[in-house]
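Right, one structure below, let's go through it.
With one protein chain removed, the remaining protein chains of the complex are shown where they sit.
Let's look at chain A:
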Amino acid sequence: MTTGEPLIVLDGVNKWFGPLHVLDDVSLSVGKGEVVVVIGPSGSGKSTLCRAINRLEPINSGTITFDGRPLPAEGRELAKLRSEVGMVFQSFNLFAHKTILENVTLGPVKVRKEKPAAARERGLALLDRVGIANQADKYPAQLSGGQQQRAAIARALAMQPKAMLFDEPTSALDPEMVGEVLDVMTSLASEGMTMVVVTHEMGFARHAANRVIFMADGKLVEDASPTEFFANPRSERARDFLSKILTH
């Protein structure tokens, strides 16, 4: 699983939203093939952390390196980096005016300049892999939330990313659809994809993660293996958080 070689490295990252210190001196290293689950109460900065990795949120200080290179400033270089980092959003964000297949092939054709026919073939294979090949010609609004999120995962995978970022991928889903999305994520994890997953799905954290990161008030409070974290959280803050979510 983990090869040890770091792919994503955050060092002393700080970010403020006005007076709010959303990322407080966060340092974190994610190895190739590693699955890191980020949990914590809402407002703890976990989404911001995830979005900072592909610079959808610029940071105020510290450094973030991806695959050995520091994140470039806005421009062509950054676009190239983003194409190597897949991102899955809480609200799916499928392109509303494009069909599911067009959503998946847009990046390969426009960014990677792949031939449309080749991209289409690969796109269909990816849709098949996430189980929605029969929805290829529909528009996002015609699909259920779970299907949309699987399409969004396929769209990210179509870029053959080196890592995938998941920003609360199941939080906007009806409960019966959470499973189908987590299944896709679990299979990705087992195939060795490097993943940073912000989630409230403790089951996924337990069985698919190599490491669990616990964040509170913008700080990275704990960084442990799932077994260790869930059985024996070190900080009071984490114990408190777990007691609240695991009692129901």
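Operating definition for what follows: a residue touches a chain if its C-beta (ideal position, glycine included) is under 8 Å from a C-beta of that chain, and two chains touch if they have at least 3 such contacts; residues count from 1.
Criterion: contacts and distances are computed from a predicted model.
Looking at the choices "Protocatechuate 3,4-dioxygenase subunit beta", "NADH-quinone oxidoreductase subunit L", "Glutamate transport system permease protein" or "Potassium-transporting ATPase potassium-binding subunit", the name in the UniProt record of the chain not drawn here is "Glutamate transport system permease protein". Remark: the omitted chain is touched by one listed residue; of A:G107, A:G146 or A:P169 this is A:G107. When the whole complex is considered, the residue among A:I8, A:V38 or A:M87 that touches the unshown chain is A:M87. From the set A:A136, A:A156 or A:M185, the residue in touch with the chain omitted from the display is A:A156, counting the whole complex. Hidden from this view is one chain, which touches chain A at 54, 56, 74, 76, 79-87, 89, 91-97, 106-107, 110-111, 139, 141, 152, 155-156, 159.
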